[in-house]
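Okay, structure first, notes after.
The other protein chains are all here in position, but one chain of the complex has been omitted.
Let's turn to chain A:
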Amino acid sequence: MPSLDQQTFKLKELQSLKGHTDRVWSLAWNPASGSNGVPAILASCSGDKTVRIWQQRTPSSTSFHCKAVLEDRHDRTVRSCAWSPSGKQLATASFDATTAIWEEIGDEFECVSTLEGHENEVKSVSWNASGSLLATCSRDKCVWIWEVLPGNEFDCISVLTGHTQDVKMVQWHPTVDVLFSCSYDNTIKVWAEDGDSDDWRCVQTLSESNSGHTSTVWALSFNVTGDKMVTCSDDLTIKVWGVDIIRLQSGDVNASWCHLCTMSGYHDRTIFSVHWSREGIIATGAADDAIRLFVESEDHSVDGPSYKLLLKKEKAHTMDINSVQWSPTGNMLLASASDDATIKIWKLESMR
């Protein structure tokens, strides 16, 4: 079986999901769905102030229908959504400065909790691997960490300052409780709990001086093992970073991330989203309406890993792409969300 970088692929459009009446900002696949006979579930959030839940009609069909519309809760754009690891709860972050927690009760989704505290627009929300912690970030330059308690209680345990501008996204590491944030200040910050004092602090900043980005960093994503991370930016590049994962997993929060590779010259407009699949394919969604896929190249003539463009899908949407997300079930399904108010489901197929 030839390696990924030796095969030719095409991205086949399976379905276009319509319903939102304004741009779709973010997508999240429910991690407890899409396998073992459970139909796949996808959440989307929009400038129309609603969140939509889409479900596959049957586990084997690829046809999604809109199962629910979560409305009348946020009174401004819903910018980001994230499922808890158990798949039982959905957190939605809004420009209205709140984060709502939803649960499916019977046939309906109900808002079971509201997290307040940010001074202005909340841009992103992320659950840690065990579902015990939640992180949010905002234009107020802060990152908040919340502890998930029984009875749908969420207690703020830390307000992290350090970014000098709008924080665009937060993402927990897939295996250890280390938090990452990226910002309009062009940096990526790594936050961890200080062993002794239980205080959360910034343990590393990836800036221009350590081969970092030279403009707003919009998103970050980890590979399945968590030893690599990819970031995307308004500077038209995506960068891959690596860490000594053994050190990190042994509890050394100071295990530092270093720059491995910069992919430049592939994008000519802002890259809003990047997502690393379990099989190792990096997908990007950009402001030129295109989806691009990258894989690690088997070419070992350079120091360290290098990545090559696997395919470019031009005009994937008719407007900017804001989010690309691989389905977690390893069936090569990719979802994309756009300013054109649609979500598209794609299948990556190998051409023989």
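Quick note on the criterion: a contact is a pair of C-beta atoms (placed from the backbone, for glycine too) under 8 Å apart; a residue touches a chain by one contact, two chains touch by 3 or more; residues count from 1.
We adopt the following convention: contacts and distances are computed from a predicted model.
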Protein name as given in UniProt for the chain not displayed, "MIP18 family-like domain-containing protein", "37S ribosomal protein S25, mitochondrial", "Trafficking protein particle complex subunit" or "Glycosylphosphatidylinositol anchor biosynthesis": "MIP18 family-like domain-containing protein"
Option touching the unshown chain, where A:Thr318, A:Asn331 or A:Ser350 are the choices: A:Thr318
Given A:Lys123, A:His163, A:His213 or A:His267, the one touching the chain that is not displayed: A:Lys123
From A:Gly47, A:Gly212 or A:Pro328, residue that would touch the chain that is not displayed: A:Gly47
Touching residues on chain A - with respect to the absent chain: 23, 47, 76-77, 79, 95, 121, 123, 139, 166, 168, 184, 215-216, 234, 269-270, 287-288, 318-320, 339-340
